[in-house]
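The complex appears here minus one protein chain, its other protein chains still in place.
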Amino acid sequence: MSAPVLTEQAVPPVAPAVARRSWFAYLRQPSAALSVLVLVVMVALALLAPVIADEPAGAGPDVLQPPSGAHWFGTDDLGQDIFAQVVWGTRTSLVIGLAASLIAIVLGTAIGLASAYFRPIDAVATVVTDVMLALPTLPLMIMLAAVVNPSLWTLTLIIGFFAWPEVARLIRSQGLVISAMPYIDGARVLGASGWRIVTREILPAVVSLVIVSVLLTASRAVISEAGLSFLGLGDPDAWSWGRILLNAQRSGVVAIAWWQTLFPSVAILLLVLAATVAGMRFNDTRDPRRNGA
Amino acid sequence: MRKTVKGRWRLAVALGVAATLGISGCSLNEDTGSSTTSTDGSVLRIGTTTDVSNFNPLQSLSKTDSWILNAMYPHLLRIDENAKKAPELAKEYRYEDGGKTAVFVLRDDFTWTDGKPVVADDVKFSAEMIMKYKLGNVAAKLTWVESIEAPDATTVKFKLSQPYAPFAEGVGFWMSIVPKHVFESAGDLSKFPNDSNWVGAGPFVLDSITKGQRYVMKRNPNYPLAPGGKAAVSQVEYRVYPDVNTMMLALRNGDIDLMGTPVPVSAVKTFQADSNIKLVKVGALGFAHLTYNMKNKQLADQQVRQALSMSVDTKSIISSVLQGDGQQMAGPISPIFSEYDNTEIQPYPFDPAGAKAKLSAAGYKDANNDGFFDELAFGVACDQSNANITRVVQLFRESAAKAGIKLENECVERNTFLSRTKNGEYDIDASQWGVFDNPMDQLRSTYLSSNPGGINYNLLESPEMDHLINDAAATTDPEAFKAKIKNIDKVVHDQAYLTPLYVENFQFAYNASKFTGFVPSPSDLLGMVTAYSLAQVTPAK
Partner (left out) sequence: MARFVLSRALKAVLTVWIAITSTFFLLRLLPGDPTTLMVEGDMTPEMQAALLKTYGLDRPLWEQYVSYLRELVQGNLGISFRQIQPVVDIIVDRLPWTLLLAGTAFVVTVAVGIPIGVAAAVNRGRWLDRALQALGIGGHALFVPSVAMLLLVFLGARLGWFPIGGAIDPDTRGAAAYLSLAHHLVLPVLSLVLVQLGPYALTLRTNMIEVLGEDYIRAAQARGLSARRRVWKHGLRNAILPALTLMGLQLGTLVGGAVLTETVFAYPGVGRLIFEAVGQQDYPVLQGAFIMLAVTVVFANALTDMFYAVLNPRIRL
């Protein structure tokens, strides 16, 4: 649902040896440390949700109250506590974000690597990837989501399915560079099968790029999920930030209950921002040429 | 051109400019039809949520379409503030021949905007076309019609194959009358779009449209139901706002004068600060309900249905979801039909503990001790786009758990929901009846085993109910008729075939400093924008 933050140009292939020393250098950058911290807090919120706030349920007496001591984020038109809704929504967003991202990564990496190494697969895969990238995805997702029973799983599958082409493209360009390196030729001469080369030699070389992709794809998946929930196509049982916005819009209180729109939006912003920055900083440490850039 | 880099840039720029100009080639505001904004009178601007999807009044099924179409094409009868049928094109109606002939006597002063008078032949034509091409939702109401006669310009006779008491009211209210001399040249009416050159006999007639934005209706100079022979407002404009939040902002901003769509309950506060905006409250002609699929083994047990009826806290639902703006119901007949509502029956009390006891007494067990009766697990289906019902299902789930009944929330997207209801793929159906214009049609459609209306969501096949309903349908004596309806009301309540949840109120907002004189009718299908109401509106002083 949003344009890629990183494209092939911004994520140039890097020789594998550099990647290993990265972790400390990575966390020493303040923006990276901060983002990771935010991510950790979000994960904690998601895991500890039942402890932090009661699952939003029932109807309370305080309807449409602005933020106060009793309700930090105010209440909605049923009197439910919005803070609790946002906390429980963290679970859904993280789960879908991660799971969809993993699906996209697995598919995208497999196809990207296969395209990089095997010419015939490349021919077919490039066409498929280009086609999928060319079509506007949100309308397609809308149609798909309307066909199936909305649930966490179907949403995850749909979002993941539309996210793999970008990953494949990235991995493919990195894979192409690695494939051209002399040591790959060496392995081939030594009799290693194509499959072995791909899994044993090329894959480890792209691991750090995969990690970057996971973070970026996850952040996009969170936005996609929020969008589908906002359009009413999400799981009706799961709390989701998009759903809070949908409730505000459906009840017609957007103009008078700013807190119902603001806090979930901020939550989306924080999560996506943290994931993106973490990913980009990791990408920077991968490639020393980019340092300071 | 030389193939220098500079030359390439120039070529690129040229291509770009050409593309941009090409796209913006559409000239603006050319098709907003006739003349000008200046009219010799006032313009009432009304907000609506969607475009008109079908301009053919015999065929259109959309609520928002009907706002515009009913202002153009008259009906024989209308529904007034008290949910009773009142005359519109028809002065009166009666039955002859033991109830097998319904006779309408028309007014003689309605005129089409092309000058021709509205006559009985127009009514005959409209009904016959509906029957021939099976149009809209009126076709089913005409199934017993054997023939139609128009002996003179103001009399129409429908000859039925059997007596049916509510025939006249149902057909009178729902059927639009179209001009025969205009529509008959269109041939197959199921393919007739009617999207230009409108000829109507209502207080306003469409003049021009800008798709997705605006529908301009000009005043009909001859409308007998308006004081003074024509509406005081010279022009009505419908403006499209798909999002109700935007529509409310537009009303506050003065971009529109009336919201055709009701104000969502929680948003009423939006207008508190604005002294110009007034709110009008009306009742509903439908109601929200939980209906139990009788094909489900456990739901076929009356004890289970009654226990479920005791597990939903309708009072609390009304106070929270509707913020107090609704009424409880006991049986399937809504209190708005005051003559037919059986006031002796009471809604089931909210008593989860009592429900649990009832179920235990009936023999249901909780062998694995998880707090839920083992066999009692049901899915509750609903339309996700209905905000209130979605909340209700949430609350119902929680309260039913206290009675030991496990419910799954199966609220899905609208067309999936409608398809499931058609195919009976649900245990409990939580939804909202839109408009019932009379209780007899309602009962026939919802409880007859032959399912003539397609909305027997209970999938009920009960010879006893069939007998009661068909007997009432053939009763022509008004008092006996009422008594029979009330009795059926009681039977359904005792059997708990459904649990009625509430009858809600609708609130409409308008700018009282600019217009006044609206005559609201119940339901959001009618509301403030019926033909009659629009004809009574005058600019405020």
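So that you can tell them apart, the chains are marked A and B in the order they are listed, and the count of residues begins at 1 in each.
Keep this in mind: a residue touches a chain if its C-beta (ideal position, glycine included) is under 8 Å from a C-beta of that chain, and two chains touch if they have at least 3 such contacts.
Everything numeric here is computed off the predicted structure, so don't read it as measured data.
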Chain not shown: contacting residue from B:V145, B:V240, B:I485 or B:L501: B:V240
Given A:A70, A:V131 or A:V207, the one touching the chain that is not displayed: A:V131
Residue of A:P56, A:G160 or A:G227 touching the missing chain in the full complex: A:G227
Residues belonging to chain A that touch the chain removed from view: 1-5, 7, 9-10, 127, 130-131, 133-140, 142-144, 146-147, 219, 223, 226-227, 230-231, 245, 249, 254-255, 258, 261, 264-265, 268-269, 272-273, 276-277, 280, 292-293
Chain B, residues in touch with the chain not shown (by the definition above): 3, 5, 8-9, 11-12, 15-16, 19-20, 23-24, 26, 28-29, 32, 36-37, 50, 53-54, 56, 59, 61-62, 134, 137, 139-141, 190-193, 195, 210-214, 239-243, 245-246, 249-250, 252-253, 255, 385, 413-416, 418-422, 434, 445, 452-455
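Here is the rule we go by: only the chains that are shown with their structure count from here on.
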Chain A-chain B separation of Cα centroids, rounded to whole Å: 43
Interface residues, chain A side, partner chain B - complex: 57-60, 63-64, 77-79, 145-146, 149-150, 232-233, 236-237, 247, 249-256
Contact set on chain B toward chain A in their complex: 243-245, 248-249, 263-267, 269-270, 316-317, 320-321, 323, 384-385, 387, 390-391, 394-395, 398, 409, 411-413, 415-416
